[in-house]
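Left out: one protein chain. Kept in place: all the others.
Up next, subunit A:
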Amino acid sequence: MKVRSNLYRKEGYYGYLFVLAPVVGYLLFTLYPLLYSLYGSFTDWDGLGQMTFIGLDNFKDILADELFYKASFNTIFMMIGIPIEITLALLLAMGLNRKMFGTTTFRVIYYVPVISSLAAVSILWQWAYNGDYGLVNQFLALFGFEGPNWLADKYTVKPALILMMIWKNIGYSMLLYLAALQSVPKDYYEAAQLDGANSWNIFWNITFPMVKPVTFFIVVTKIIGGAQIFTEVNIMTPTGGPEYSSATVVFYVWKKAFENLQMGYASGMAMLLGLFIFVITLVQFRMNERASKDME
């Protein structure tokens, strides 16, 4: 008896050891900076020297800051890409789920951008969008269209970025959907066909509900990620685009923190962004819960 309990104790000890690494990592690299930044948001701090406590002054200034609103608007606007991407990913996944020649090749092709470095992809697309000799405009010229200088025009810069992000990320959502589709039991489809359901009915009543958990996961993670768009913007439009039309919140935070010596102010904006993400995520979880109850 005693031997066994010792064995358990030893096992438990190793268990804690394994858990320790991520916990310490979390405390050191996430929680501590988070709290530090939270404190920073209540101070007047240039990122170099002393932090002076100033209460809510940063937040008052932020809420009166035109550029903050502009950046927030841009960030939310660029999330238009999320529903487009999800719809396309589901359609693609359904297409590639069939037994057909070459599906593996297509899966790889769609997944390659996902594993490519975002910085490299941004540089690639920056060239593609070049107004003079870019690939995109050369392609349009084949059909007689004269394309704009995508990244230098305030009306085309956001659509251009959205398009690129869809291209970059679609493979990831597609793969998740593909996994979900493959776990849908075949008998459901057979039964539906026997009852004479058409393909739309089948999609709406079987496929869509069955992949719903994946849809939920993708929507939540995409919105959290979408609120933090930075690298693409920073590389493709290093000045924030014409009239700041492509600047996102994180881009603006970065400018304030590292170029304008206003780390306290930047921390405040990061806190507001964090709060926004938290509230949106909470709302989604609630809605998901209610929807699952309705189904029962």
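Criterion: a contact is a pair of C-beta atoms (placed from the backbone, for glycine too) under 8 Å apart; a residue touches a chain by one contact, two chains touch by 3 or more; residues count from 1.
Criterion: contacts and distances are computed from a predicted model.
With the options "Sugar ABC transporter substrate-binding protein", "Electron transfer flavoprotein subunit alpha", "NADH-ubiquinone oxidoreductase chain F" or "Aspartyl/glutamyl-tRNA(Asn/Gln) amidotransferase subunit B" in hand, the undepicted chain maps to the protein name "Sugar ABC transporter substrate-binding protein" (source: UniProt).
Although one chain is not drawn, the whole complex shows that of A:118, A:140 or A:277 it is A:277 that touches it. Residue-level contact of subunit A with the missing chain is found at 29-30, 33-34, 37, 44, 46-50, 52, 67, 130-133, 148-149, 151-154, 220-221, 224-225, 228, 230, 234-235, 238-240, 242-244, 250, 253-254, 257-263, 270-271, 273-274, 277-278, 281-282, 284-286, 288-289.
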